[in-house]
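Excluded from the complex is one protein chain; the other protein chains are retained at their positions.
Let's look at chain A:
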Amino acid sequence: MAKEIEAAPSVQLSSIAVSETHGENSPYFAGWKAYDENPYNEASNPSGVIQMGLAENQVSFDLLEEYLETHPEASFRGRGATGFRENALFQDYHGLPTFRKAMASFMEEIRGGRAKFDPRRVVLTAGATAANELLTFVLADRGTAWLVPTPYYPGFDRDLRWRTGVNIVPINCDSSNNFQITTPALEAAYELAESMNIRVSGVLITNPSNPLGVTISRSVLEDILDFITRKNIHLVSDEIYSGSVFSSSEFVSVAEVLEAREYKGSERVHIVYSLSKDLGLPGFRVGTIYSYNDEVVTTARRMSSFTLISSQTQHLLACMLSDKKFTKNYIEVNRTRLRKRYERIIEGLRSAGIECLKGNAGLFCWMNLSPLLEKPTKEGELDLWRTMVHELKLNISPGSSCHCSEPGWFRVCFANMSEHTLEVALERIHKYMEQRRT
C-alpha cells in the first residue's frame, strides 16, 4: 500500500501576485520572445527577427557620448572626494536641486519656451512607469477608473491598474477622424463607466500619442480641459515623447493651454515626463511628475521614496541638461534625424503599397494593414501579425494589444536600429507585398 506523500501546504501569495494584470501574456510581449530567440544581427544573423516592437531612440547617442568625452565633471573623477561622498549620501526626495532645475528648463526648451516650469513642482521617479503608477495612487482610489483614449500603450494596463486596483475605461477613437479624441467620445466613456457603477477619477492622455505618433491639437486639448473641468476630475498628460516631435512648432503641451487660461482649474492637471525616449536613456530610470496641484506635489514627493532616481544619475544629467549649448543642439539634431527616419519608412512603405496614419512625432509609425486582412476581426489581425513575426521576421506590435477598436493597424518602431537595418526591414516588406500580388 503506497504511503500518501503529504505535499507541503501551498503558500499563499497576494491576489495581486497571482493575477494576470501585469499583462505579460499579451501578444505585445510574445513578439519580444520571438525576437529574443532569434535576434537579427547585421553580421552574424542577417535573417533573424528585426525588433520593431521596442520604442527606443538610438539615433542620437553620438551627441551624448561626445558630451561625456569633453565634460569630465559629469563623472565622479571630475568632482573629487567630497563630490562623491555628498552624492552617494544624497537621498532627499526633493531631488538634487541642480537636477530639478535642469529638468524644468529642459522641459521648457522642448516646448520652445512656450510654457514655464517651476522646479519646485518637479517630482522625481524612477522612470515614467513609476510616475504613472504613483499618480494613480495619489489621484484615484481602488475601484475607480481612468478614461484612456484608444489605442494606447499596452504597458498602461499594468502601470495604471496592477497594484493600484484602478480600472481603465476606454475612450474609443477610430480612423474616421484620424483617431482624434472628441467630446462625444469622452462623454460616452464617462457614461459607460457610470453604467458599470464605476466612479471616474480622471482622463489620461499621451501627447504625442503612443502608438499613433501624432500630437494632439490645441482645440482637442481645450475640449479635454473643458470636459475634466465640467466633471471635476483629473487630467494626466503623459508627454514623454514631447522631444521627439519632428517639428518644434507642431507640439502643443497642456501646459501652454493652461498658461493661456491663466492657470484656472490647473489644480486638476498633471504632466508626466521622462528621459527614456527623448534622450534615449531608458536604463537610467529618469521620470518626473509635474503637477499644478500643491497637495499632489507634496504627496507624490513623499511617495517617490519608493522609487527615487539614483543620485549618481541625477548628477550626470544635471551637468548635461544645464549645458544650454548642448541641449539646444541636441533637441534640434535629434528632431531632424527622427524626421528623416520617419520620412524614409513612410516612403518605403508607400512604395510597397502600404499607408500609415499621417504622423508628426514619436519613434514609430501607425501602419494600416487592414486591406490585407483575411477577416476584418481581431483574429484576422493576429493571423497577419503571426505572419509578420514568423515569416517576415519583423516584430511589430498588433493594434489589438494597444486596445485599438479597428483591426488591421500595427505600430512599427524605426528609431531603435541602424539605417541599414531599416532598409533590410523595408526590403522584407517589399518582397512580401510583391508575393501577395502574384
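Operating definition for what follows: a residue touches a chain if its C-beta (ideal position, glycine included) is under 8 Å from a C-beta of that chain, and two chains touch if they have at least 3 such contacts; residues count from 1.
One rule holds for everything that comes next: contacts and distances are computed from a predicted model.
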Protein name (UniProt record) of the chain left out of view, among "1-aminocyclopropane-1-carboxylate synthase", "Cytochrome c oxidase assembly factor 6", "60S ribosomal protein L27" or "Checkpoint clamp complex protein Rad1": "1-aminocyclopropane-1-carboxylate synthase"
Option from A:Ile50, A:Val138, A:Ile289 or A:Met388 whose C-beta touches the chain left out: A:Val138
Absent-chain contact - pick from A:Gln312, A:Asn360 or A:Ser405: A:Gln312
Options A:Thr182, A:Thr299 or A:Asn329, residue touching the unrepresented chain: A:Thr299
Hidden partner chain, residues of chain A it touches: 8-9, 11-17, 22, 24, 56, 58, 61, 64-65, 68-69, 72, 74-77, 81, 84-85, 87-91, 126-127, 129-130, 133, 137-142, 158, 163, 201-202, 222, 225-227, 229-230, 232-234, 260-261, 264-265, 267-268, 276, 280-285, 293, 295-296, 299, 302-303, 305-313, 316
